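Data block below; observations after.
With one protein chain removed, the remaining protein chains of the complex are shown where they sit.
Up next, chain A:
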Amino acid sequence: MPAPIRLRELIRTIRTARTQAEEREMIQKECAAIRSSFREEDNTYRCRNVAKLLYMHMLGYPAHFGQLECLKLIASQKFTDKRIGYLGAMLLLDERQDVHLLMTNCIKNDLNHSTQYVQGLALCTLGCMGSSEMCRDLAGEVEKLLKTSNSYLRKKAALCAVHVIRKVPELMEMFLPATKNLLSEKNHGVLHTSVVLLTEMCERSPDMLAHFRKLVPQLVRILKNLIMSGYSPEHDVSGISDPFLQVRILRLLRILGRSDDDSSEAMNDILAQVATNTETSKNVGNAILYETVLTIMDIKSESGLRVLAINILGRFLLNNDKNIRYVALTSLLKTVQTDHNAVQRHRSTIVDCLKDLDVSIKRRAMELSFALVNGNNIRGMMKELLYFLDSCDPEFKADCASGVFLAAEKYAPSKRWHIDTIMRVLTTAGSYVRDDSVPNLIQLITNSVEMHAYTVQRLYKALLDDISQQPLVQVASWCIGEYGDLLVSGQCEEEEPIQDEVLDVLEGLLVSNLSTPVTRGYSLTAIMKLSTRFTSVNRIKKVVSIYGSTSLILYCCNDPISSWISFNFHLTECPLSVCQTFQLQLLSPSSNVVPALNQGTVTQVIRVLNPQKQQLRMRIKLTYTLKGSPVQDLAEVNNFPPQSWQ
């Protein structure tokens, strides 16, 4: 049998395929050859075949039949075999399959191998994909290697221990003795991985955290040496000595200094030093500054240091590099509650970021802007935020609208400004406001008694322009139903519409394709309410009779003065009516005719769902003609027995 083709030859061949089908054919052919080679238990070419399989796996083809072969390679004595075998294991095996456990023994042996590169392979694989069972079995070996003087192995063992602890947290204790002298190492690799290990332990266990606090002075010293030491070519990145180690130490200091005054004090000077001396022209320096800021903000630092940190972030915001601006905004968002005043100083820069081209930056700038709104800056900020709402992508509109409503509610300088702001949101982003904003807005408008006329006039005008935005239409309908009398009575500043025009508009909503069933409910209710405020009662009755017999949801306001249900005997059945506090179901009346001369009664059952146990009140309006003249009779029922609603 000819030797299987080489890996790179296979890659070359597969890349010549012009179509997906052609590629699949080549792959299938090669897989078949590999399969038969595996069946023959060919030791010589197993490595080559598995490597090819890994290539095909990366292209997306199944390679599970190579799993056991990886294990055989790992067990081989040839270094090449082990290298590919372990790579294959990391790519093809996962801890959900029992077959991975077969690796355990091999890894154990290799952890004790005479060649450090073999030990390295084993540590790497265990630290990358070791399952809990494997970790339990091999933790002892890892712990041994953590104490070796061979720095090549020690650094790997430290990270392997991190993985073991993540998989089996109970094993953390056994690594404690080995951590004793880790920070005395000169080797940067060991130092770095040791700091990672210590961080992991401190994050997981308050006891460990307390125990390792005593390392703060040593960590401070190491960090100081890194900053003060001269040029060290081996660890230098753009003039900074081992930025990776600096960042990890800063992160560990953060965890140690958090909620501990003494530790925080001990690291105060070094943090100030790093913050002021780190070169900011390249990303690497800014990475260190970023970590420093995070640490300063999280520990119990003195106020001068905190201001220093916020100012660094403020400078970041002006950086040309958008990545830096992004992390600045993220960090400021985290600190805006605790250091509000300091962040306020950078408000105008933050607002400028609303115009950034990057979506993530815009989002953060928006969140931060809302966090910075207060009674003093509301007018200016709202101007910017409304402008943003106008021009931003749809994905932002709902959140921005909600934010505007909230801010307006908290800090509105006047009722008129408040209503105007709401109007602006409804007209520019009306289809994006959340469903719950409609009842909230209605409540707000109800409470702004002196603004009723102004509000209903503006909303009516908005309806004339555009009936596509449902929340706007719903709020407007409701207002017209409530304050329609103010709309037509000349209490508005502009030319007032006449009753029929208003009814035209509301009826138009009922028939429009753009209106949702909810909107239709609002407009129908508004029309019904207008029967007490307008004189065109006949027209209203006609509309109600057409639409009232279909299933619609009626909306009412829970303001006792204006809450009432209007019904006449043409409404035969009305399904569940919903309002803010009650749900009503009107069943069919017992008859359409009330017998004369008190010879009988008509009853209609109304089922009331009253979860908030609000007091029941009913207003009844009767309209009839007597001897040719229309009569209206209003009655109120206020003496429902308490048992009916309590």
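Operating definition for what follows: a residue touches a chain if its C-beta (ideal position, glycine included) is under 8 Å from a C-beta of that chain, and two chains touch if they have at least 3 such contacts; residues count from 1.
One rule holds for everything that comes next: contacts and distances are computed from a predicted model.
This complex has a chain not shown, and the name its UniProt record holds, of "Acyl-coenzyme A oxidase", "AP complex subunit sigma", "Serine palmitoyltransferase 1" or "WD40 repeat-like protein", is "AP complex subunit sigma".
Checked against the full complex, the one of A:L357, A:L597 or A:L626 touching the unshown chain is A:L357.
Of the listed residues A:I11, A:L386, A:V518 or A:M618, the one in contact with the hidden chain in the full complex is A:I11.
Of the listed residues A:A33, A:L101 or A:C124, the one in contact with the hidden chain in the full complex is A:C124. Mapped onto chain A, contacts with the missing chain fall at residues 6-8, 11-12, 15, 47-48, 51, 54-55, 58-60, 78-80, 83-84, 87, 91, 94-96, 115, 117, 120, 123-124, 127-129, 131, 152, 155-156, 159-160, 162-163, 188-189, 192-193, 196, 234-235, 237, 242-245, 247, 251, 283-284, 286-288, 290-291, 294, 322-327, 357-361.
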